[in-house]
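Just one protein chain is left out here, and the rest sit where they should.
Labels A and B are assigned to the chains in the order they are written; within every chain, residues are numbered from 1.
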Amino acid sequence: MAQVVTSKRGPVTGTATHQRKKRPFLLDLYSTAVGKKYAMGLSGIAMMGFVLFHMIGNLKIYAGAADLDHYAHFLQTLLYPLAPKGWVLWILRGGLISMLFLHLHAAWSLTRLNRHARPVKYQSKRDYQIANFASRTMRWSGIIVLGFIVWHLLDLTFGVVNSETGKMITHPGDEESVKAVYASIVYSFQRTPVALFYVVANILLGIHLFHGTWSIFQSLGWNNPRFNNWRRGFATGFASLVVVGNVSFPIAVMAGIVG
Amino acid sequence: MTLTDELFAKNTVKLDSKIPDGPVADKWDNYKENMKLVNPNNKRKFKVIVVGTGLAGASAAATLAELGYQVDAFTFHDSARRAHSIAAQGGINGAKNYKGDGDSVHRLFYDTVKGGDFRAREANVHRLAQVSVDIIDQMVAQGVPFAREYGGLLDNRSFGGAQVSRTFYARGQTGQQLLLGAYQQFSRQVGLGGISLYNRSELIDIVVIDGRASGIVVRDLVTGEISSHAAHAVVLATGGYGNAFFLSTNAMACNVTAAWRAHRKGALFANPCYTQIHPTCIPQSDDSQSKLTLMSESLRNDGRVWVPTNPDETRQARDIPEEERDYYLERLYPSFGNLAPRDISSRAAKRLVDKGQGVGPKKNGVYLDFSEAIERLGHDVVQERYGNLFEMYERIAGENPYETPMRIYPASHYTMGGLWVDYELQTNIPGLYAAGEANFSDHGANRLGASALMQGLSDGYFVLPYTIGNGLAPLLGKSMPGIDHPEFKAAEEAARERFNAYLAINGTKSPDYFHRELGKIIWDYCGMERTEEGLKKALELLPALYQEFKTDLRVTGDGDNMNQTLEKAGRVDDFFQLGMLMCRDALDRNESCGGHFRSEYQTDDGEALRDDENYCHVAAWQWGGDPMTPNLNVEPLEFEAVHLATRSYK
Partner (left out) sequence: MSNHLKNITLRIWRQAGPAAKGNFETHVVDEITDEASFLEMLDILNDKLVTEGKEAVVFDHDCREGICGTCSLMIDGQAHGPQRGTATCQLHMRQFKSNDTITIEPWRASAFPIIKDLMVDRSAFDRIIESGGYITADTGGAPDANLIPISKIVADAAMDSAACIGCGACVAACPNGAANLFTGAKIAHLSRLPQGQAERYSRVEAMVETMDEKFGSCTNHGECEAACPKEISIDVIALMNKDFRKAKFANRKDLARK
């Protein structure tokens, strides 16, 4: 179990004389671990914004099928007729996907760096002091949430695993039909395993968000003695808000409140 | 004819201290104006070896590299930042007079000479006081976060042996901050290629060719490899020898080897008996203890030292009423009180503990009480000033000093003696320099608090870079012996043999055992108080124990990889030889001065009794082939600017 690198003996000199590589500055920033953490933080903020608005929008489910379906329709025809139908939504989705990829790429390369930084693990049990479940499971909570997102898209966006998704409905008083999002959600959550998966994944998302939110302050260097004490609280509040909102949907469906 | 003259006539080595002409205040300027210079383009043709990377070594190496010399720096630590300068707590003196309390270069000079009990070379001390001002500027420019007042200006505190506030400090970690400052300058030069750094490399020998220091032999502690390094000049900044006592406040690895090996190659070792006992250390708590911890002397600014008047006192400190306490420093030395110089406070503590008035489970300490300060200043101010020291005390002693007084006792701390150097900090071997605690030059028989940091940085930043240039200038264009010279090969071979010999003894006792026993002898007979009888006894015990060391030592492991037992064996060997010289020097000096207190020579009230008629000289010892037969050389000390006076702090 040798730590592979051995110490080179002999004099040390001129260690700071090498020419630094010149790169375009965004790449230059991203090439360092600190820069990658910036990327993670910024993409994290974008995705935090998404999950928050996604949750708030979905609260319309409590206002009834018509309201929710109209809201979905609104998103699809955002800025119409300025932009063709669906375009703005796809631009937003494109942005979100690139944020996700940036987040994933940074996470993947940082993980590799970290593995490389300690090729031989401690041979005795570590006794962590501050590191908590959230911080130590970021990788796993992230991967599971990613898997959930894929399922979630197949379920409620593309309808691959949901026969109700994509069906159209004309609500009373409407002239044209809109996508029956409400019905598709209700159908989905009436399948208990799906609802359970949804609940578990959202709790993991909350855990991921908790450490991620607090981390953003550190990674982006937002450190100010005036608000430092609030950071943990803010992270807890934000994560709880998203989780409570999201988890309420399957529970409401299963309890028959929505449906 | 005085004894000094008599001994001087018998000198075996010509000791030229090279003190420049002129009044003491002008000597350094005269020197700088008249010294030889090396053209900037020629500096890179000279290689200087610096051994040790403490304050003196790191600052010298950094400055020499900045000037353009090629510097090879050696440290036996893993990093240059580990040197023991880092442990100094209290502060650094600088004659800035920022407090407007009447400080001046002359006053710092005078205080240092007086503090050293008039046994230091005037010219060197004056230069030290002069450059003290530049040191503070330099360290602030490097980013040392000295303590500040609310207005943003530098804060000062007062220290033992001075009646002005001239001590700059960075919490209780001044040595750390100064060393890191020097280390950063040093590292910058390593990064830029001006310094080649050899870490975990211990000096084993000095090579002298045709009377000139030509290089060194080192042992790579990781691989055991022994190698030679040639240079135009060699600087030893390897610290003091306080670990001869085994229990001291020095770091575990501090040793005398570099200085001692130079001594064996002909460099004179001056005043080895001048060792400083620091009054405020945490008393020994058990027999397995490996080292003692110092609590900064700055604590005496606000702490009051006392013992119970009743030797059979059993109550807790808090329960002892005022009238049954003896605040003995305030009683005996009213004008300096708790800030009496180190040697004086130490002996006062020892006398009381010897009388049975000691406190603590082993009755081996005195109280240092902050209750009055906490009442006067409030808990917060005391915490602000000494918080980290209090925490440190609590970690070690398991008692809370805000509630119970600290227990303190003197311990070996600093050694004023060291390699003899002239005004240029050059030993009697041309090309070999000694800086910082490794030389003997500035503190006489006793060092004042906050002066060690000052001296290390003065030597490294502001003295050596000039004097080495003066020494190197005439060498331009002359060829120097390289490491293939037979002398280097012979020294390498001798070093190999020496370490193989330790491994081959295969006796029964570890180097630590011998170090502990050696330390006990030196502490008992050559410690805080010395007698003719005791020193003679030590000089019988030491050779006997040394003989046992040579026949019963056990070093396990091999010589070709990291072997701390083997390293230790080499260091203990040198401590044995030095120990004999310390006792011999102490026996020969029939007077009491500073850290050297011979109980035969004291006033009626127990103060040191100097003999200026016969001992106003530096005792510089030459290696005589055997540690028991050194040759004495003396350098008479002349005082022009200060009058020899009885040192009184009453």
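What we mean here is this: a residue touches a chain if its C-beta (ideal position, glycine included) is under 8 Å from a C-beta of that chain, and two chains touch if they have at least 3 such contacts.
Keep in mind that what you see is a predicted model, and the values were worked out from it rather than measured.
> Consider the whole complex, including the chain that is not shown, and state which of B:180, B:368, B:419 or B:450 touches that chain.
Once the missing chain is taken into account, the touching residue is B:180.
> Of the residues A:220, A:241 or A:254, I need the one that contacts the missing chain.
A:220
> Across the whole complex, list the residues on subunit B that are touched by the chain not included here.
On the subunit B side, contact with the omitted chain comes from 59, 62-63, 66, 77-84, 86-87, 94, 96, 98, 134, 136-143, 145-154, 170-171, 173, 175-177, 180, 183-185, 187-188, 190-191, 197, 199, 222, 249, 251-253, 285-286, 288-291, 293-294, 361, 391-392, 395-396, 398, 461-462, 465, 508-510, 512-513, 554-557, 561-565.
> Can you name the residues of subunit A that touch the chain not displayed here?
With respect to the unshown chain, the touching residues of subunit A are 1-7, 12, 15-16, 20, 25, 28-29, 32-38, 110, 113-114, 116-131, 135-136, 138, 211, 214-215, 217-223, 228.
The criterion applied here is as follows: only the chains that are shown with their structure count from here on.
> Roughly how far is subunit A from subunit B, going centre to centre by Cα mean, in whole Å?
Roughly 61 Å separates the two chain centres.
> Which of the residues in subunit A come into contact with subunit B in the complex?
7, 9-17
> Going by the contact rule set out above, which residues of subunit B touch subunit A in the complex?
Checking each residue of subunit B against subunit A gives 72, 188, 190-199, 220, 222-223, 225.
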